[in-house]
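The structure appears right after this line, and notes come after that.
Taken from a larger complex, these chains appear in their original positions, while the remainder are omitted.
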């Protein structure tokens, strides 16, 4: 009768490579060590133009971001929405990296693109909608670049870790997890940030975990408190959308921070990271 | 402040090809007209062997099924679970079709496989986990075979129709929708069958809609009442998993009907379809 529990138990046993071990995974990207240093990824939702991307890249670099984000391939609900600049977008990102020194992360959505896209970027991102796109997971498991795996908006934590297992099982050890909010009945926020998922991942796995408060809340005013909560929960970093002209953005402008807001946020986050240095949020042992 | 409503409204406007029009879409497959005749798709979750598939195919044919289902590519939560027989499975399905005359439907999970898989089968299925795999949707939009699009377990009805729009927009008019249960807090059933989604699709779109009570409930004892409820709600068909040795099945055996159970179910369903002939469940107009 206890159908789900059974299936779930079975799934836990399948976390062979993703489950907790002595050493935490540390993913080196440029001069950041994700899993050790607190990492701030920032940038526009979509790469819209060279001018837009480079302007924002300079802002976030100056504010103290470690990695530049920007989408060249956009999975959009509607076929009539902006689908991203593709190769042109990747070239713009590469130029932004050259100018700012920031490593770049971008989403890949098609298994046929994995190899060539991986040559342009420093981290490949698997988006929430593709979390269980197993063909894609297997492909990114074969390349020599770190992969950031977003949690599906409908996915349990154990399913999420099982998807990390797919990548690890293909031989790529550099997997970063990203909690970006789940679907619930609450409609005030775009999604519901499952902050406890950060903690669960910390207790079940050795993989670093990042929080994306921009997609989780969909509201700029909630991004700073949720970023700070992420730091305090023990997350290894945040990913934040920034745009200097949000009202003109081709996607998700409504949730972007302005550069000056992002600047203040980075200061707050770095302060809190320092405060947390001597606090170990994970001192209580799981009951048997 | 009303973030979601806004996004949702915007999405509704994007249903250009999927939205209701004068004529219902009728998808001809073999001698069944889906959208006009009530269609019963049945077969094993996975193609496991020639013997298994052909045995079940004969059972469901004799019981009165119209279409044979069977998975050759299986999207599994764990990389260590049975992943399907691939090409070998397709050949087995083709043989089963030859022997029984039943058209076949199978899931495709990789855009690189769409062209060649489509030559083996009569209907291509997009599974729930791939509902928003837009690369895959675009590929199945280009082939000359009907596509059955399952609703994502986390997806709103409007997002589901938007994914149908992706396929229609590539030029393939033969899209069949399939409600297979959504995720909720209820754990007694595998998923929660959203029977009202059948009705919503009927009022918003011209596309036929099938119900999969096997995945929706995960419990054999609930499949007959949910199949009958689907008929009464106005669904255009059902898809049911059948296995003669469920305890040996390589996937989802726990939810399969036995052949004799399926046999009785088909009789009940056909009786109810006849009863429903003169009842139009959609006589009340939407309020403005």
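As written, the chain order gives the labels A and B, with residue 1 at the start of each chain.
We adopt the following convention: a residue touches a chain if its C-beta (ideal position, glycine included) is under 8 Å from a C-beta of that chain, and two chains touch if they have at least 3 such contacts.
Keep in mind the model is a prediction, meaning the values are calculated, not measured.
Because all chains derive from one sequence, the complete complex can be expressed as a copy number, which is 4 in this file against the 2 shown.
Methods note: only the chains that are shown with their structure count from here on.
Measuring from the averaged C-alpha position of chain A to that of chain B gives a distance of 33 Å. Those residues of chain A that touch chain B in the shared complex are 3-5, 11, 14, 16, 75-81, 109-112, 129-130, 132-135, 152-155, 159, 162, 165-166, 169, 183, 187-190, 218-219, 254.
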